[in-house]
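Missing here is one protein chain; the remaining ones are kept as they sit in the complex.
Showing subunit A:
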Amino acid sequence: MAPPAQSQRSPSPSQPSGKGEVSDLKSQLRQLAGSRAPGIDDSKRELFKKVISYMTVGIDVSSLFGEMVMCSATSDIVLKKMCYLYVGNYAKVNPDLALLTINFLQRDCKDEDPMIRGLALRSLCSLRVANLVEYLVGPLGSGLKDNNNYVRTVAVMGVLKLYHISASTCVDADFPAMLKHSMLNDSDAQVVANCLSALQEIWSSEASSSEEASREREALLSKPVVYYFLNRIKEFSEWAQCLVLELVGKYVPSETSEIFDIMNLLEDRLQHANGAVVLATIKVFLQLTLSMTDVHQQVYERIKAPLLTLVSSGSPEQSYAVLSHLHLLVMRAPFIFSSDYKHFYCQYNEPSYVKKLKLEMLTAVANESNTYEIVTELCEYAANVDIPIARESIRAVGKIALQQYDVNAIVDRLLQFLEMEKDYVTAEALVLVKDLLRKYPQWSQDCIAVVGNISSKNIQEPKAKAALIWMLGEYSQDMHDAPYILESLIENWEDEHSAEVRLHLLTAVMKCFFKRPPETQKALGAALAAGLADFHQDVHDRALFYYRLLQYNVSVAQRVVDPPKQAVSVFADTQSSEIKDRIFDEFNSLSVVYQKPSYMFTDKEHRGPFEFSDELGHLSIGAESTGHASQSSLAIDDLLGLGLPVAPAPAPSPPLLKLNSKAVLDPGTFQQKWRQLPISLSQEYSVSPRGVAALTAPQALLRHMQGHSIHCIASGGQSPNYKFFFFAQKAEESSTFLVECIINTSSAKAQIKIKADDQSASEAFSTLFQSALSEFGLP
């Protein structure tokens, strides 16, 4: 979506409309420009302040550029800062005028005051005018060698800014090498940290075109460099520590002892006052121990307390971000948090998205020892003022019941909900009782007694109504008036707007018919007639199907529609474990807050224009529908008896592998995966002579493979040996393939190694890769 046009701001009397005032300012500035009268700085300062305030309000004051520059000859640092701010804001749109400022900025870069040198250098680099880059190289070069750390800090960032304006100028001036030298030798920690952040950025974007850069990027993760940073970690500012910790998180130690050394060294970072540092440290701990199950668990134990403190100590904004991470960990290892369940109790004042996270965590950590207390707590929320949360908590009670702990007490609670006389509570509880009965049929007697007392007229919500109807059909032999209730529901067929309810009604009346034929026959006839006349395709088809089944053979019909059921042992999960793992890999990132791996939201292809704003606005509602979709469709399958051994579903034919043409993978993840995954296939192909000929320009191969949805992440080498790293992703899921491909042009052979998230698909992928490669060079 294009951002909406600037909203109309009503002109208030204090805000000038523009023109007149600007030209006023212009003439005033002119008067002051040449003057050297005492006290002139103060009048200038007032004027500058006005200009900047106009700029801040959004009035275009770019026409004053010339005058501002003329007035900038001053020794007053605040005046200078205001001037730099102004220039930085307008230089990009006025490149010609920006040239005017170069002179005074360059002069200031040689000022004796380090503060002014630094500020001038920063502004010079912030002009971001492409044709002025030649003026940057000199000041940056001397800035990097300045004896003042403030100037050096600024200069390092300046190099990065220069790189973004003109990469070639930056590389040609050999700045990356200079940064590397400073990074490893400078005495000031902030300079070192800035070098690290600049180099990471420069080398990552250079890596695709230069092998040297990709080697350098690798070298950042080498043992000496990582240890160098680790040993100095306490010198860094808290923010720079985050940066270093991020780097350490990507480092793969070669020995176990290293892992423990690093963790010992970083342990006190867990008690840092800055939450960002704590979270970054936790990420390092989790990543390092990923392959050591028991240590990994100890890490969970160790990080628990700091995380819980962060949740309770910070501002609400911080708590939420931390809570999202805690949520992720709790979902991965609920048993470790089972004694801390009280931390997940909801507080009255908390916003509902926080409560929702907490409810999910409470559900996850419930076990034999704490179920009673958790359920008691959840039941109190059912009377909550916030209705979505009340619903969520009832659902949570149901989920805990389905986790099979101490169902006895929970069933009583659920049945109490049914008697609470609040329509949404009854509705939620009905759905739960239905699920519960599917898992624990032995409770039917108790439940049916209570459900029988509920008047179907009071139930409006389709899901609840469907649940009630399902129970009526399923337990019609135990519920005295089941046929009559169904009959009255069928009489109101026309008023029933939900197709789901009508489908359930058809099935329920069938089941009832098999159990109590004389009482139900009339209702069945009416239901089938109404169903056949229904405008909804599914309802119509099901009615027709039942009708023909009955015509064919009633006992077969019974076997199909109402077979003896096995209790459901596990309900389908909504989020695949693969996605969860993926989010875990992206710990301490936005992914965790969104509960989606980053490719799902940073990649434009994965989201519709409005999806996000909608989704966030209706967080609870969205989850409601997705959470139940899988269950209700399951229920329908069950009702039809399709899930039974009558006709085993045909084995799905191996699907043709489809790749995602917009796959994204950042180099860091690639490296990490490449180290973690085993080689699943290693093969040698021959390359067609045409392909070899076309390889004189390796870029051509990259483009060609991209056409087949196989993307290159790094390449290099010289004739006759070329080396490429490719990656691809399955179209439907987030499963990734990584390929190392070495092509020897003299022998016309390609050696490939494939690593895959999903090992079983690597054969299919290999075929795909080979066919793509063999087409290379063909006209």
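What we mean here is this: a residue touches a chain if its C-beta (ideal position, glycine included) is under 8 Å from a C-beta of that chain, and two chains touch if they have at least 3 such contacts; residues count from 1.
The rule we apply is simple: contacts and distances are computed from a predicted model.
The listed options are "Telomere length regulation protein TEL2 homolog", "MHD domain-containing protein", "Dolichyl-phosphate-mannose--protein mannosyltransferase" or "Centromere protein N", and the UniProt record of the chain not shown names that protein "MHD domain-containing protein". From the set A:S182, A:S197 or A:T736, the residue in touch with the chain omitted from the display is A:S197, counting the whole complex. Although one chain is not drawn, the whole complex shows that of A:A383, A:A533, A:V554 or A:I679 it is A:A383 that touches it. Listed residues A:L140, A:V154, A:V451 or A:L489: the one in touch with the omitted chain is A:V154. Listed residues A:N274, A:Q298, A:N367 or A:Q759: the one in touch with the omitted chain is A:N274. Check A:D76, A:E740 or A:E763 against the missing chain and you find that the one touching it is A:D76.
Across the interface with the omitted chain, subunit A contributes residues 1, 3-7, 9, 39, 42, 45, 49, 52-53, 56-58, 76-78, 81-82, 85, 88-89, 92, 113-115, 118-119, 122, 128, 148-150, 153-154, 157, 160-161, 164-165, 190, 194, 197, 237-239, 242-243, 246, 268, 271-276, 278-280, 305-306, 308-309, 312-318, 320-322, 324-325, 342, 345, 347-349, 351-353, 373, 376-377, 380, 383-385, 420-422, 586, 588-594, 598, 601-602, 609-610, 612-613, 616-617.
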